[in-house]
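Contents: one structure, followed by commentary.
A protein chain is absent from this complex, but the other protein chains hold their places.
By written order: A, B and C. Residues from 1 in each chain.
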């Protein structure tokens, strides 16, 4: 997916800059495709380095290799960031966009650690690693299909939010109830802990780090589990109904439009426009359908 | 949502009382909307205070702040309760309604603790906190959308109840079986404990506080898990089928038919018959739809 | 639900026996309904006694009360069993039917414990309790609605069985793989234990009594969990599709049959029988539909 808000660089741009723009921001040329593929590979490899770096057994033995690789990826991403800034028609707009911030975050930890070595004393190394992991968001450039799936879900989001509100109410009351029934002696040391346990139970995760010990607590937990089970069906039902609807729709709707009033959404078997009454010519469909 | 059973105060009511009624019980005026928003914020904040109060680390350091806030909210809710009582056309009816009881419960714990300090010796502080948490039900005033979702589910409730009965039978027999097979030595100290474990397993929560240790017990547990997995599909199927049906219905069906060729199944917004091209009279629908 | 295979007692039966038959085996008279309600209550109460009897804290304090109640229910169910045997037109057939066996099992443990007190030395008390819990199956007499739900599921059973076979294959291979990777040192002491763990994981129960400790084991477990998650959707999909179909079907299928060839299953809008070509009279439907 190319940067949507960026208009092509103005004609006054140098030919090289214009060509670079095509390579970096678009994906339809061969060079543009290659650029994308190299970048995806670099992102995945750099993520692997970050992840492996956190495993003590690996980082202790391969400190140098990992440092070299990290610097390689940082320099590559820096070059990419500068190139994007340079050839974007509106560099400041790019820098402030979601992708611009992610691209900057992707390179900053390594430079921060270099220029402010005393940072290590203040910030945990793990925080720097966390920032580096955000590189995964660079991949969202390429997830056009995800946006498609997301749109299909958007219609359900509102219903699911209402549903979540109700779940939160139930979970708050049940968590407090368990806090009263079981008490701190059995691990339910406060209402937030009770709510955490209730969420654990209703979602059927069931870690088991805190569990009811008294008979009344177990009875309440049983009710919650059975309830949560039935309730689990609701978001599934919402999303499925939405998806079945989406699937069914394309079959009913065609791109047929009235020759007179240009109204769209006519069914293939209609003989007259349902909006203006004009007799319609026969609707021809690709036999592949 | 305004109080449904309350009819507007009679004309003999003072203008101020009438205006207060509009503000408190209705939400269509600007003052009424503001009142609702302030109240929702107050409820959420007061819940936060109750929850934080139960966290020892917080309550130890900020005892005074929390007490002051608690009293502030109690006084606010008391004022609201009295105002509702005063301007409701039928005060006694309001006091006995679900919302009236919730509104009273929301303020009672603080006064109880003040007037009967010796209560603390009898009742656990946690019980008072539990009652305060019931303030969350004050929010149901504003959950009109939930009633909508609830109605869509109501049709499935009966089927789910039959289903739950069967699950309870299975769980009772399996719990007893595990109690026989594993015995008290492995944690299955009584039939209720066995049933609690069986519910834990069938709902896929799986706390792991009690687990089968013998080979036969594990084999039985495996059967239960696979069974529970297939059975998990049933409530989901029931709810989803209901929701798909609900979605499909409104779009598909009107009883509208062409005045000329009597073709049926026309959509409410069609202006010409899609079968014979006759101009259709406007389609009138019950405003209740 | 009355005993389906039992034909009404022959006319030579005494009037009393015939009346008793109506009361016990049928539910349409007032006395029959009352009999059913009393029996359901007795079954539920007797189950409560069995369950409470297994809780040591209760059974130790109320030994006598529980024994008296147990004997009361046993005598009641004995009377019921004998009455059913006496007034059934085919006593031997009833005795060998599922309900006859359940009714006998429901009373036998108490008599066994009385007549063969030395049994206690041989059989665990828990086994006797288990047999008593089978009384819950007496309730299936009254679960007509369950049969309805069951029929709707029957169509999916075959598909779910095929699906289960595949799951069992996956679980066997994955369980063995984990047994190789993790080994007895980490709790995977044999292939059956590995399979038990794999079932625990794929069904998302996740007790946590056995968990992978090595990196490779955790990676494999992660793959299994994600796989199990996607696969979880399959039985749900099967059952839901079946239920959506059932819901949709009644709208399409009518009880209309051809006046000439008596073929059934014609659609309401058909003008000629699709089996013999006879012109059909207009299909009249109840306006309630």
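In this text, a contact is a pair of C-beta atoms (placed from the backbone, for glycine too) under 8 Å apart; a residue touches a chain by one contact, two chains touch by 3 or more.
Note that this is a predicted model, so its numbers are computed, not measured.
Novice: Can you list the shown chains that the absent chain is in touch with?
Specialist: Spelled out, the missing chain touches these shown chains: A, B, C.
Novice: Name every residue on subunit B in touch with the hidden partner chain.
Specialist: Residues touching the hidden chain, for subunit B, are 204-208, 236, 240, 244.
Novice: Could you list which residues of subunit C touch the chain missing from the display?
Specialist: Missing-chain contacts on subunit C: residues 159, 162-163, 165-166, 169, 172-173, 176-177, 179-180, 183, 189-192, 195, 201, 204-208, 211, 215, 218-219, 221-222, 225-226, 228-230, 232-234, 236-238, 240-242, 244-245, 248, 266-267, 270-279.
Novice: Kindly note down the residues of subunit A that lie in touch with the hidden chain.
Specialist: The missing chain touches subunit A at positions 47, 50-51, 54-56, 124, 126-127, 129-130, 133-134, 136-137, 139, 143, 145-146, 149, 153, 160, 164, 167, 192-193, 195-196, 199-200, 203-209, 232, 235-236, 238-240, 242-244, 246-248.
By our rule, only the chains that are shown with their structure count from here on.
Novice: Draw the chains as points, connect those that touch, then say whether the picture is a line, ring, star, complete or other.
Specialist: Its topology is that of a complete graph.
Novice: Match interface A-B to one of A-C or B-C, accepting only the pair for which over half of the contact pairs are the same residue numbers.
Specialist: B-C
Novice: Starting from the mean Cα coordinates of subunit A and subunit B, work out the distance between those two points in Å.
Specialist: Roughly 30 Å separates the two chain centres.
Novice: Taking the mean of the C-alpha atoms as each chain's centre, how many Å separate subunit B from subunit C?
Specialist: Here subunit B and subunit C have centroids separated by 31 Å.
Novice: Can you compute the centre-to-centre distance for subunit A and subunit C, using the mean CA position of each chain? Integer Å is fine.
Specialist: 43
Novice: Give me the residue numbers in subunit A that touch at least two other chains, ranges are fine.
Specialist: 204-208, 215, 236, 240, 244
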